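Removed: one protein chain of the complex. Kept in place: all other protein chains.
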Amino acid sequence: MGELRLMKGNEVLAEAAIRCGCDGYFGYPITPQSEVMETLMELQPWETTGMVVLQAESEVASINMVYGAAATGKKVMTSSSSPGVSLMMEGISYIAGAELPCLVVNVQRGGPGLGTIQPSQADYNQAVKGGGHGDYRLITLAPASVQEMHDFVDLAFNLAFKYRNPAMILTDGALGQMMEKVELADFKPRWTREEIQEISGSWATTGKTASRERNVVTSLEMDPGKMEQNNLRFQEKFKAIQENEVRYETFMCEDAEYVLVAFGTSSRICQKAIELGRAKGIKVGLLRPITLWPFPSEVIASMTCRVKGFLSVEMSAGQMVDDVKLAVFNSGCTVPVEYFGRMGGILPSPNEVIEALESKLINR
Amino acid sequence: MDIKDIIKPENLVYDKSKLQIDTIMHYCPGCTHGVVHKILAEVIDEMGIQERTIGVSPVGCAVFAYNYIDIDWQQAAHGRAPAVATGIARTNPDKIVFTYQGDGDLASIGAAEILHACNRGENMVVIFINNAIYGMTGGQMAPTTLLGQRTSTSPGGRNVELNGHPLKITEMIAMLPGVHYVTRQSAHTASTVRKCKKAIRKAFENVMAKKGTSFIEVVSTCNSGWKMTPVGANTWMEENMFPVYVPGELKDNDKQVPSEKN
Partner (left out) sequence: MTEELIIAGFGGQGVLSMGKILAYSGIMENKEVTWFPSYGPEMRGGTANVTVIVSDSRISSPVLHEYDTAIILNQQSMDKFESKVKPGGILIYDPNGIVHPPTRTDINIYKVEGTVTAVEMGNPKVFNMIIVGGYLKVRPIVSLDNVEKGLEKSLPARYHNLIPLNLEAIKTGQDIVEKVN
């Protein structure tokens, strides 16, 4: 068993990055995630593992630093919160277009605009539909505990390198600020030059040697025919990710007549709501998407014909509910899909969720 | 005399660097980019640092720089090359990184990135091609466009009230303590090409010696954007650009006694 600690989600992101052999972190302070960089600066991993940590002049710069370092085959990341992630969208699109692996963490806060510093899930569409320009997808992981904030750093890097695609951990201010018991992984050494050569040598800018052609990392292709071919290749990759990487968790769904669909913090609130609902005799369960993209559409479709309805519970005005509806639509059975949520940094409370379930689905 | 009698090793007076790739140039005849590309290829070749060098190309006419020099390249978003180069240099301290940027890229949209990378003294070379116009998009006004200069977005000539003054960003860069070497060159005559090459070589040597940022502005022509002949553009540059963007060394920490270093 690894070391047990009581840690904030933000702190554990930093600790997990060091422990999984991350080569570099580039970031810019923004509430409610500044503890990520603060923790890294306190831990000084450049003295131990050799991991680089740099405070950039803006989120625009930090994502481009990630681009530069990722193109050399290094395992690098950034983190920010909603307004900062919006600034990164240009860079994320370039990273996806240049097929680079990296990790971006979004500790969401309420919006739009400068919004609030309180927790939110209103960047769902930005993350899973592609907030930058062009046809690309982000592998999007939604942790629901501090332990998963830890575990998903390594997982996100693994997926990013497996598919040469940026990965995002989409979390929120509640998970960033709250402390829970976490079991820390053992330290994995950073990749050696030889390992990078083996893993990424065919494309990374590791320096042109006589034994290979020069590597050029770019998202630009002037010939539209070739650019379409690039896009078709990306789509093949996205299809493979959809086939192989869907992750989800179900809770009390075996006999459920109603299924709450929620991720991250709202999925935790829903578990409590289910305790309350079950106590009242309501057969309710939870489907928690762990990967928001690829979305667990098939598991929703498989439930559709035996349940009476779905309630998508979100800390937004209803974004994921569209994906739930799409999954139900494709299942062939027709059941109602409703949304309940709070916005602007307000968290839904467990009793509100059950009240919404009753008014929107059970007593409709 | 047959041509075969002429093509002999003993008659060779000039050979292009083996790092220059035989791609058909997309630059206009008379453009300064081609000359600076040639210099870069020669310097990297002569220093024997092909395997260690990573170039970062900008958005602008030089976006395709990677088609001409046989090294590993990354292509950056508009203005972001210094941030991209920072990421490379920080995680790969054994590599020699340079950015190659135009005036729109470096002095307008990328002003923040270049100032902060230079202020941190990132160990990299910056090649700044200043031709006072946006070439690739068809001749729009740049931050370095001269007062009165006509462009497609300043058709009546650049006007202070409307557009502000030409930005002397190289002078700003020279003020930053992190920057080791700042020079302003041109590459329009045989002698300026030689001087420019010397400066670029010095910049690469500085980075090899981990001295921080070396910044080279090359005052350049864009004869098609300026709507001039190549020769006419060179004359116009000497008469109009040089009084504002005065060639010469702006900073060299090697030449200062340590106590004077800022």
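Letters A and B name the chains as they come in the text, with residue numbers starting at 1 for each one.
By our rule, contacts are C-beta pairs under 8 Å (C-beta built on N, C-alpha and C of every residue); 3 or more make two chains touch, one makes a residue touch a chain.
What you see is a predicted model, and the numbers here were worked out from it, not measured in a lab.
Engineer: Just list which of the chains on display the missing one touches.
Structural biologist: Visible chains that the missing one touches: A.
Engineer: Among A:Ala96, A:Val216, A:Ile269 or A:Met343, single out the residue that touches the unshown chain.
Structural biologist: A:Ile269
Engineer: In the whole complex, not just what's shown, which of A:Met178, A:Met227, A:Val246 or A:Val335 touches the removed chain?
Structural biologist: Final answer for the missing-chain contact: A:Met178.
Engineer: Can you list, in ascending order, the subunit A residues touching the missing chain?
Structural biologist: Within subunit A, the residues touching the omitted chain are 4, 6, 31-32, 117-118, 173-174, 177-181, 265, 268-275, 347, 349-352.
Quick note on the criterion: only the chains that are shown with their structure count from here on.
Engineer: Per the centroid of Cα atoms for each chain, what is the distance between subunit A and subunit B, given in Å?
Structural biologist: Going by mean C-alpha positions, subunit A sits 40 Å from subunit B.
Engineer: Which stretch or stretches of subunit A touch subunit B in the complex?
Structural biologist: Listed in rising order, the residues are 23-24, 26, 52, 54, 56-58, 60-62, 64-72, 74, 76, 90-91, 94, 98, 205-209, 214-220.
Engineer: Going by the contact rule set out above, which residues of subunit B touch subunit A in the complex?
Structural biologist: Going by the criterion above, the answer is residues 50-54, 56-57, 63, 66, 70-77, 80, 83-88, 90-92, 95, 112-113, 115-116.
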